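Accompanying notes for the structure given below.
With one protein chain removed, the remaining protein chains of the complex are shown where they sit.
Here is chain A:
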């Protein structure tokens, strides 16, 4: 495992690089105890800067002090909006058309910036967001080894099982998937190394920059960056013959078909969905169908009850708790 301090430092540096100087100086002035656990920086036009760290949220004063009083917070103005957009887009707003349509931008290092503002429509479809007024900068932290605890449950007689990771937002779903990909790709005490295919529609899992993964996803991993999940899964099966397919946040009807297709092509699928428990997820049409037909043989439920990435429960296909597979 790499030195943790070193890794934390680099992800903060990536964030600093995209912030305009005014915001950067305030964030740098934050107490180091806050900086270490900083998760989100929220910026809204004409509103005070808000941060989310650990389990708390608060405003920040111009001097970098934490406060709960909105009036004391440093106010993000329109001028800052323009500067931030310039930095994020590398002065090339035209290159972000797809991203502005989806509502978020992924930057170097796999950090995601959610945006909101005035939506422009074209024939009823969202064409993009024109006057961006809100930013939510989510700091992606690579936590190697978080999958260590779930790895023993993912195998049955040495075979990797189709797995659905269920988790509310911000509970470490993507981080867990990334580490599973890494461990499967490197090989672990439960299995030899395998070929892994990742369809990374939001560029969050592998955090690709110009197609090259910025996160460690293992030596035997192929990444289809920014590709729609359903198409990507089929492309990878045809072109790269992966042993395991890893996909984040499935939800659209065509995703379900692709998962179904992949499972029957002899590929182990490990994917994730938003939700707080299996029952809730099963109520959604596409996922419900997959669950009822027994597409998945493992369900991992995450929560924040004991900090980000708490593993609440692991079930098998009939929703019974799973026994741990012994090392091969």
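Here is the rule we go by: a contact is a pair of C-beta atoms (placed from the backbone, for glycine too) under 8 Å apart; a residue touches a chain by one contact, two chains touch by 3 or more; residues count from 1.
Please note the rule applied: contacts and distances are computed from a predicted model.
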item: From "Aspartate carbamoyltransferase", "3-isopropylmalate dehydratase large subunit", "Carbon-monoxide dehydrogenase medium subunit" or "Stage III sporulation protein AB", the hidden chain's UniProt protein name; value: "Stage III sporulation protein AB"
item: Touch with the omitted chain, as defined above, among A:97, A:131, A:189 or A:279; value: A:97
item: Touching residue (missing chain; options A:86, A:134, A:193 or A:276); value: A:86
item: Which residue of A:48, A:109, A:128 or A:197 touches the chain not shown here; value: A:128
item: Residues from chain A at the interface with the omitted partner, ascending; value: 17, 20-21, 83, 86-87, 89-95, 97, 128
